[in-house]
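Removed: one protein chain of the complex. Kept in place: all other protein chains.
Labels run A and B following the written order; every chain starts at residue 1.
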Amino acid sequence: MDWSLPINASTQGVLIDNLFWIIFWMTAAAFVLVEGGVIWFLWRYRSREGHTATYTHGNTKAEIVWTAVPAVAMIALGIYSGAVWTDIRSPDSFPEDALTISVVAKQFEWNITYPGADRVLGNDDDFRIRNRFEFPMGEPVIVRLESEDVIHSFFIPELRVKQDAVPGMTIPIWFEATQAGEFQIACAELCGLGHYRMRARVVVHDQESFDSWYRDQSGAVQTAAN
Amino acid sequence: MLRDKAQGWLAIVAALTVGCGGGGDGAAAGGDDGAPAEAAAPAVDPAIAATILGTVNFEGTPPAQTEIDMSEEPVCADKHTAGAPMTQQVSVADGKLGHVFVYVKEGLGDMQFAVPSSAVALDQDGCRYHPHVLGIQAGQDLSITNSDDVLHNINTQPTINRGFNVSQPQAGMTSTKNFRSAEVMIPVKCDVHGWMNSYIGVLDHPYFAVSAADGTFSLDGLPPGDYVIEAWHELYGTMTQNVTVGEKESAGITFLFTESMAGNYVPLGEPLVLGGHDADTGAHAHDANQS
Partner (left out) sequence: MATITAEPTGIAMVEEEHPLPFIRKYIFATDHKIIGIQFLFTCLFFLLIGGLLAVMLRYQLGYPGQAMPGGDLLPETMAPGGIVLPEFYNSLVTMHGTFMVFFAIMPLLVGVYANYLIPLQIGTHDMAFPRLNMWSYWLFFVSGLVMLYSFAVEGGASASGWTQYAPLSAMPEASGVSTGQQLWIISIAIFGFSSLLGSVNYITTVINMRAPGMTWFRLPLATWSLFITAILGLLAIPVLTAALIMLLFDQTIGTTFFLPQTGGQPLLWQHLFWFFGHPEVYILILPAMGFVSDIIANGSRKPIFGYHSMVFAMVAIAFLGFIVWGHHMFQSGMNPALGMSFMVSTLIIAVPSAIKVFNWMGTMWRGNIQFTTPMLFAVGFVMLFAIGGLSGIFMASTPVDIFIHDTYFIVAHIHYVLFGGSLFAIFAAIYYWFPKMFGRMINETMGKIHFALTFIFFNLVFFPMHGLGMGGMMRRIYDPSQYEHMAGMQDTNTLVSIAAFALYGSGLLFLVMFFWSLFRGKKAPANPWNATTLEWQVPSPPLHGNWKEIPEVYHGPYEYSHPDMEKDWLSQNERPDVASPARHGSSTGH
């Protein structure tokens, strides 16, 4: 195992990864300060011949400093995180005209419904594929997430996407892939005995191969309907 | 020994779940404890036993079978060398209908029958259930095997029996289960592989059969008498016939299912019949088979 995040293949992933590493370095500094300080004190102020403790009940100035510094750091982090969060999750951030795909989770499979040739969900030319999620890179995709039975969680590590699928709710998320490739949907919320292999194939196409795949699938729907 | 222990637990569970809807089951479980069946072992004199032979015919066009995409499960896909596996719901060949569960519905009176000591096998191979439809006697062991090196779960959904949902994550795993009360039929599904389904008919007597691919079936060793025979199909519902057989007689019957029966009410377990559910349930069973 290498200590790194999986490769990132989405636009949101860039934001998330940046924030991750900012926090990493912040906490790394605090880590060194605290652990180093404790170890230094243990050594420096160890009990030994002729050494006595200094009698003090505290130091207001020091306490103000170590209250204020974390508070400022946390507020700054909160503001920055809030901005990123808004970019990703706020209802206003959702792109218009995105390819909208319905994903319905159930024990233990992902049923993906594509909107068909007209790119509108909920009519006859929709087609449903079990455990295969294919979409183009370079174009935002909206997933409308639902569940039929218990709570599942839609997780594609490489796209930095995770959202619980809750029965009784339709939860939209969006993302935009930046590179083509094959990934997997993983279920991240304990959903029963098959939770550990509730996975689906994710195929991110380039635009051209997506179009041809999509045409084939839509065509199959047309044929079956006739 | 182990069984006794399990029954002990069951009794405790039943006691604990009184008021939680488990009371009725518990009582049933405790009551039919094999003992009366053993006492009445040789109910039928083989010298006078009769036979019902029959065929299930089919008229019309069966629904098109569709390919099952098993590409996500190479272990299973690789087993289907002869081409992609097809849905199993309707098996029609030359106007004969397979996978029909045929059994004696009425006419045996209060007769008691021994529970066979042999187990009925249900195998999971190539991400299919083998057989697709099977019959078993109440109390008889059902031996479930996983021949695939992938996770299967066996989720039975009875209405009057106590169901179970167990997993077999590796090849070669076996579970032995049984059902305590007669119930036609109990659906079985695998939640990992949505296309996998099977039906189990549980009866308190041994007179049941599943029609073969050529539509034939036989009910052997029957005591002479008047019977109501029912044929059950997962898509076309049920039909019954009255048959009388004398000593050592062999009666022939045929059932005819037609295309237009698709969507008929398909009974799954007694209470549903009594409860008078109709098209809804049938449609549900229908859906479950589309994969």
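Keep in mind that, in the parts below, contacts are C-beta pairs under 8 Å (C-beta built on N, C-alpha and C of every residue); 3 or more make two chains touch, one makes a residue touch a chain.
Keep in mind it's a predicted model, so treat the numbers as computed, not measured.
Student: Based on the whole assembly, the unshown chain contacts which displayed chains?
Tutor: A, B
Student: For a quick check of understanding: of A:Thr67, A:Gln179 or A:Gln207, which residue touches the chain that isn't displayed?
Tutor: For the chain that is not drawn, the touching residue is A:Thr67.
Student: Have a look at B:Thr51, B:Ser143, B:Gln157 or B:Ser218 and name the one touching the chain we're not showing.
Tutor: B:Gln157
Student: Using the document's definition of touch, tell me which of B:Asn165, B:Ser218 or B:Gln241 contacts the absent chain.
Tutor: Once the missing chain is taken into account, the touching residue is B:Asn165.
Student: So that we can see where the missing chain sits, which residues of chain A does it touch?
Tutor: Missing-chain contacts on chain A: residues 1-6, 12, 15-16, 19-20, 23-24, 26-27, 30-31, 34-35, 37-38, 41-42, 45-47, 51-59, 62-63, 66-67, 70-71, 74-75, 77-78, 81-82, 84-86, 88-91, 107, 149-151, 153, 155, 157-158, 160-164, 166-169, 171, 183-184, 186-197, 199.
Student: Tell me, which residues in chain B touch the chain that this view leaves out?
Tutor: 6, 9-10, 12-13, 16-17, 19-22, 151, 157, 163-167, 169-170, 173-175
Rule of thumb we're sticking to: only the chains that are shown with their structure count from here on.
Student: Going by the contact rule set out above, which residues of chain B touch chain A in the complex?
Tutor: Contact set of chain B toward chain A: 69, 72, 151, 153, 165, 167, 191-192, 194, 291.
Student: Please name which positions on chain A make contact with chain B in the complex.
Tutor: Result: residues 106-109, 130-132, 192-194, 196-197, 200-201 of chain A touch chain B.
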